[in-house]
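The other protein chains are all here in position, but one chain of the complex has been omitted.
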Amino acid sequence: MALESQTDVSTLTATQQSVRAQRHVLLTLSRVWAWVFLIALIVFFSLSVSITSEGDVNFLTLRNSQNILIAITPVLLMGLGQTFVIIAGGIDLSVGWVMGLSSVISALLARDLVARGIDPTPAIFLAFAGGIAASGMVGLINGLIIARLKVPPFIVTLGVSFIVRGVALLFSGGQTVAGLPTQLRDFGNESLLYWVGGGANQLHFLRRPEVTGEQLRALDRILGWPVVITAIVVAIAIFLLHKTQFGRHTYAIGGNKEAALRAGVPVDRHTILLYVMSAVTAGIAGLLHSARFSGGSPTAGDPLLLGSIAAVVIGGVSLFGGVGQISGTVIGALIIAVLQTGLVMLGVEAFWQFIVVGSVVILAVLIDQSRDLIIGRAES
Amino acid sequence: MSKRFLLLTLVGLLVLSIAPMLAVAQDDDTITIGFLPGVVDPFYQVMEIGVRQAVEDSALPVELVVQIPENFNPSVQTPILDALVARGDLDYLIIAATDKEQLIAPLQAAHDAGIEIISVDTFIGDGDYVNGPVTFPLSYIGSDNVEGGRIAAEALAENVGGTGKVYIQNVTPGISTTDQRAQGFREGIAEFPDMEVVSEDFNNDDENTSVQQTSATLERESDLVGIFGTNVFSANGAGIAVQNAGLSDAVDVIAFDATTFAVEQLRAGVVSLVIAQKPFDMGYLAVQFAIAHNQGVSSLPKRVPTGYAVIDIENVDDPEVARFIYQVE
Partner (left out) sequence: MEPVLSLRNILKRFGGLTAVKHVNLDIFPGEVVGLVGDNGAGKSTLIKCVSGVYHPDEGEIQFMGQTMAFSKPIDARRVGIETIYQDLALAPNLNISANIFMGREAKRRYFGGLIKTLDEEKMLSESRRVIDSLDIRLPNFGAQIDKLSGGQRQAVAIARAVYWNARLMIMDEPTNNLGVPEQRKVLDLIRKLRESGVPVILISHTLPDVFAVTDRIVVMHRGHKVAEKQTAQTDSQTVVEYMVGARSDVRAD
């Protein structure tokens, strides 16, 4: 009898231990699930692209990595400000057209200032300042109406987005603003580092090497200026959200606005600042658009709005507020871009691409939600 | 708050219901022409210039009413159309219908109200106003987008010597003009046995997406020779991807529509060919048709294809070609 019960106890402990170990693995996995998902996607595309092309095409190349990084810049910039706004329990639907407005204003300024005889470099700086200022104004209007008049952000930013759209179209006359200085084009398309591959294998810093013909094809731009700018904004956003009082207040307002107010958090002022910030990051995206495509386009950001919100949500920011991280938004944007690039490289037909991207967005959010369940269960 | 809103609405409705009566009071000799393009963009702006020029050139008194929808969308265009009809003073309506099916009924109603319809740029029904399902409009004046795609294919094939793989950067599935351009392009390429369309992607009218998709395609198809962008943004994004891959010498990019921006990108070497429609001609002809019809001309053609011009870096400064650039100022 005694012996039997002893065996019982030891088996029980063994199962308990294995259950505990399983939980531990699940818990760790669920904390880094977005990374896991991203890496899984990359592995999947690396294998499938190379298999379907019989080794001719590689997914994991320097050039492709740079293509993906460039591709996420506008979505990510819009998503960064949005992350703050959503964590604080709001939403900003105006960022798409704010990006367009900023693109148009900066392009008009750059063109007209250079035409007035101002040197291109200071003209571009002034143009950028103008684009940012215009965006900031829109954010200020959003913030003032939301904070002072207590109108729901969904309504305010939707309404404001219509107005901004009208303004952007008016300023541009409904067409792409052309005739920008070539320095702007260079800023949008050149990079911090250059790698000349194809046997030469040289790394150049800041200055593009003079190459022609075949070597031109072997020239890779590493960390294009838009990527560098975006990386700086990401770093600032991480610092602000996770290291400063500003970030702490953002979470507090999203968690319990009333409590934050009673605790002395300047909720109204903070809310206004959040919408200004959101508009400004979208504005930066607009500047970079003008530079990359050497044209100020009022419609530049409109198609990107939903993608940017998707990136934020995939990254684990709760639309109910209070929860989320900048790194999540970065990974969210990367997941979408890797998916889109991978599907094109696989040669998947366009209509299927829509279906796959949509499904993955839903899947990602579902996994994120069940993550809370897993953590809850594992901790109890 | 809601009471005041109600009051405002009522006053607004009252004004709206009286307005047409006021407008009707006009003398009978004037020909009143409405112009309702698809959306604010350089193409329609040039068309409007053509319309206004024809009105100016007219020996007869013509009154012009212009309304421009904010979106290229039938649900935005239809209410504007209804409001134009409700004025009660229009004799002719020059319209670029934003949907070939959804605009039939409202235009039929306009026609029943005594307004003659002239289609420009886009058509309703199947565009065959003689034997097709829709015959009430006077005429369809516009470039055939399928034809435009075919011309793009031929121009590209000529540039690359009739062999190689090509790729299509399209906007959004379901837009009839760009879909027809892509279709015409495929038909055109099919004429060349050594050429092949490898794939077609949709960029949602976003240049950034166009760059991303084109870059990925260039990685996959290392021997691509040409890309057809079904509008300016598509081509611009594709061109920037080609340039940054160092493939400008190897890959030709064709843009559809000769906006000043497209031409600028042509000069910068981002795109290699620009297919120009003739919106000025469309607008000008449409007004002339209206006036002719008013004067009793009964044999107006039901279909007028306005054709295309192909612009490249060699002929872009030739005034004969340059006049097809959509110059708004």
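Going by the order they are written in, the chains are A and B; count residues from 1 in each one.
We adopt the following convention: a contact is a pair of C-beta atoms (placed from the backbone, for glycine too) under 8 Å apart; a residue touches a chain by one contact, two chains touch by 3 or more.
Just so it is clear, the structure is predicted and the values come from calculations on it, not from any experiment.
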item: Which displayed chains the hidden chain touches across the whole complex; value: A
item: Residue among A:R20, A:R148 or A:R262 touching the omitted chain; value: A:R262
item: Chain not shown: contacting residue from A:A231, A:V323, A:V348 or A:I367; value: A:V323
item: Contact set of subunit A toward the excluded chain (per top definition); value: 239, 243-245, 247-249, 251-252, 254-256, 258-265, 322-323, 379
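Just so it is clear, only the chains that are shown with their structure count from here on.
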item: Touch list for subunit B against partner subunit A, complex; value: 39-42, 45, 70, 170, 173, 198-202, 204-209, 211-213, 215-217, 219-220, 222, 232-233, 236-237, 240, 243-247, 249-250, 259-261, 264-265, 268, 328
item: Subunit A residues within the subunit B interface of the complex; value: 49, 53, 56-58, 61, 63-64, 67-68, 70-71, 73-74, 166, 169, 173-179, 182, 185, 189, 211, 213, 215-219, 221, 289, 292-295, 297, 299-300, 303-304, 337, 340-342, 344-345, 347, 349-351, 353
